[in-house]
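Shown here is a partial selection of chains from the complex, left in place.
So that you can tell them apart, the chains are marked A, B and C in the order they are listed, and the count of residues begins at 1 in each.
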Amino acid sequence: MLEEILQQVQTGKLSVSEAKEKLATYEDLGFAKVDHHRKNRQGFPEVIYGEGKTKEQIHSIIKAIRSKDQNILVTRISKEKADYILREHPEFIYNETAQILYWKKNINGKESYQGYIAIVCAGTSDLRVAEEAAITAEALGSEVRRFYDVGVAGIHRLFDNIEQIQQATVSIVVAGMEGALPSVVGGLVTHPLIAVPTSVGYGANFNGLSALLTMLNSCASGISVVNIDNGFGAAYNAVLIDNIAKKGAKKG
Amino acid sequence: MLEEILQQVQTGKLSVSEAKEKLATYEDLGFAKVDHHRKNRQGFPEVIYGEGKTKEQIHSIIKAIRSKDQNILVTRISKEKADYILREHPEFIYNETAQILYWKKNINGKESYQGYIAIVCAGTSDLRVAEEAAITAEALGSEVRRFYDVGVAGIHRLFDNIEQIQQATVSIVVAGMEGALPSVVGGLVTHPLIAVPTSVGYGANFNGLSALLTMLNSCASGISVVNIDNGFGAAYNAVLIDNIAKKGAKKG
Amino acid sequence: MLEEILQQVQTGKLSVSEAKEKLATYEDLGFAKVDHHRKNRQGFPEVIYGEGKTKEQIHSIIKAIRSKDQNILVTRISKEKADYILREHPEFIYNETAQILYWKKNINGKESYQGYIAIVCAGTSDLRVAEEAAITAEALGSEVRRFYDVGVAGIHRLFDNIEQIQQATVSIVVAGMEGALPSVVGGLVTHPLIAVPTSVGYGANFNGLSALLTMLNSCASGISVVNIDNGFGAAYNAVLIDNIAKKGAKKG
């Protein structure tokens, strides 16, 4: 494009000032290369962190996004706020356990890709975070399988499900208390595992610090960690990995 | 196999006690399903953590592994210990910066897969951890590209390289001091990013705690974190992800 | 049992497919050896952690357990929730200080065993945790003696009771504030002592951290520690030890 402009200047088709203006735009696009990979994110919803925003604030953000016909994912949104949105947008889906409200433009056609994300946790107390991960991953377009009662203290329940977990493309393992579950699962699988400490526990748990340290210090290989209670972040990561597998599958 | 044994009992080909013995083995293999996915790890080297082991201990572990013709990777091994091993195993490769000694049985043939792992760090002080990640990833069979002078404080150097980093399958971003680099890179790429805090710094750095917290709290999506200075762990993770891409590429 | 099945196949009493089905169960029981020691826990109630569960949730869990005629222990359950359960299960016992609701199928006949668990604490502020331990131990079938006003600051009250404490099979010592009581008791007894830090205190107490560290650092021998406020865990431990003594007493 630069060459073209210069030739037009050379041949008099463009005056110097016209060329300057065009090149100014061009130069302003200098930074654009920073952003052009973002296109890959197309199909990903705009994400709104609902905590600390009023229902009106959330609503007006949603309106702005919807005008661009973009998918939407609102995390940490209470039932009361969600109901407010749902009155005007009944096509939205709300999951109360996950505290997530979302809307997806198009359910894609049948895919050949068979992979899925395994979401593993020990019990009902970690459910909110596990579901935040599960719903996020689904909203971002991945298949999810839930393994929700497979804690360390009753390890045989984990073994009953281990083959299905092993066949996942990537696992998200959510654990509070002592946070040992990712270490155990990590020793049994050969795919990437994203560990999510939760703030569930009491006493010397220190709001999830105990589980966080456990996971960072895991002696099993293939484990990386996200912030305490950050089910969304874990799912985002897992979907990026799952998409790599998908891309391969599509080629195949 | 169970059916076969039973039929042989039925037809008298096996006595009850012979069948019992065979099934005992079978039953002992009951746990085997736990381990059978490990086959996927074939080709991966046995990993020895060299710190705190004498050169003689390392040597005897190596001998045991070599008898099985298995690849080997020794991390956190000093030059002095490595020299000792190299005298008997001159075919091994030692990287002093990474403090890694390794041996790979077979350099695989040309692959069609063009993907690579980007390893990003700010400067010379984080080099040891970055190289631990790089050499580990290479020893585990992945292509690596190094971006080693792209810190936050001189951000234009990062932009000079950003396109190459964006085209990687997965990034490892190593940072000490305030640990802000993964957040910046994370905002510019659309692939999974593994952040490695290092213990480089002083004062209120608290041996890497500062960088670790920064990374866990990153507001960029797609970032997961491994333990302080754990270049090996980051690489292991990245290779698992890279292998997912490879598998797709092979299919294609 | 395996031999039996094989002989039945040999003699034609079982077809191959029938045998396979039976052995399938057998093989599924492969993991059962992992669990078979659990039988020792018979008589132990199912434990439900009441905090964070609604009264309806607790009720439906109780119904499921009662159908198996199993003993039940609900910890951290408020009076209001307990009243809800008691309306349908008036045979249950609720202890408000301990915040425990439980039911025991059979009060065992007179035992020859004379041992007991001593539960020691300094004052009214640690009572909730001490009673959680006491009621738990009683619900699990142990004899308990309470020593509830024997703090470090008025040590003569401890000495008035020391002989009875010394004759216990195992002691649980509950302490908040500076948590020094286990060290003092630990120097005076020759049986195992389980220390429970409580979150009682203010200022630099840091929600029980102060007491926890004190107990972990105790220079008296024979002390082990459970989590802050974990009266239940201490009692569970103590009962396991008490049961060892009981088993011996029964033999004698």
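Here is the rule we go by: contacts are C-beta pairs under 8 Å (C-beta built on N, C-alpha and C of every residue); 3 or more make two chains touch, one makes a residue touch a chain.
Quantities reported herein were computed from a predicted structural model and do not represent experimental measurements.
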With 3 chains placed, the number the full structure-file assembly comprises: 8
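Rule of thumb we're sticking to: only the chains that are shown with their structure count from here on.
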Same or different residue numbers at the subunit A/subunit B copy interface, by half rule: same
When subunit A is superposed on subunit C by its C-alpha atoms, the rotation angle in degrees, nearest 5: 90
Chain separated most widely from subunit B, comparing mean CA positions: C
Gap in Å, rounded to a whole number, between the CA centres of subunit C and subunit B: 43
Computed distance of Cα centres, subunit C from subunit A, in Å: 41
Distance from subunit B to subunit A - Cα centre to Cα centre, in angstrom: 24
Junction residues of subunit A, two or more chains touched: 159
Complex contacts: residues of subunit C adjacent to subunit A: 31, 34-35, 51-53, 197, 199, 208-209, 212, 227-230
Partner subunit C, residues of subunit B touching it in the complex: 2-3, 6-7, 9-10, 12, 16, 19-20, 23, 26-27, 30-31
Subunit A - residues contacting subunit C, complex: 124-125, 155-156, 159-160, 202-205
